[in-house]
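Only one protein chain is missing; all other protein chains are in place.
Let's turn to subunit A:
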């Protein structure tokens, strides 16, 4: 077989968004999550779903925990580590009276190291920048939301946001890479 020059590496992510924790209990009828995988310019997806919406879930015997076990499976290819894929998780609640409301955004860096990783990310909720906005949010029951949650992954315009955090999301992710070491990359703490 003819030897072709290697320029691309492949990364496979395989895992689950396991559960969401709200430390003071869940008072919503149903919660659901949406996820998006965001990557940089040199990257392109090879297979798998880059966005998804989970089932409607409610807590069980543990009133703080809502289990989704939402699978995330993606294979991406790139020539450059820059723009490493990130996962943006949006947690939303559905109630009879208040309708569909935001519960927070979580941002994960998908693991750049091979192996299984368990990660937690805090849920961040945008807050109104002005007092009037805060009153309006309280009156109407509609909290500010991001038009495009993917902006959290770019980090360029974040400084305009005011946020609060409450709760966290748990992710278990396995990363397997191909040809990264051949391209000269070293991402492991020890040689195995």
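Quick notes on this structure:
Operating definition for what follows: a residue touches a chain if its C-beta (ideal position, glycine included) is under 8 Å from a C-beta of that chain, and two chains touch if they have at least 3 such contacts; residues count from 1.
In this text, contacts and distances are computed from a predicted model.
Missing chain, UniProt name from the options "Glycosylphosphatidylinositol anchor biosynthesis protein 11", "B9 domain-containing protein 2", "DNA replication complex GINS protein PSF2" or "Ubiquitin-conjugating enzyme E2 G2": "B9 domain-containing protein 2". For subunit A, the residues in touch with the chain missing from this view are 23, 40, 80-84, 86, 106-107, 109, 111-113, 121-122, 124, 127, 131, 152-156, 158-166, 183-191.
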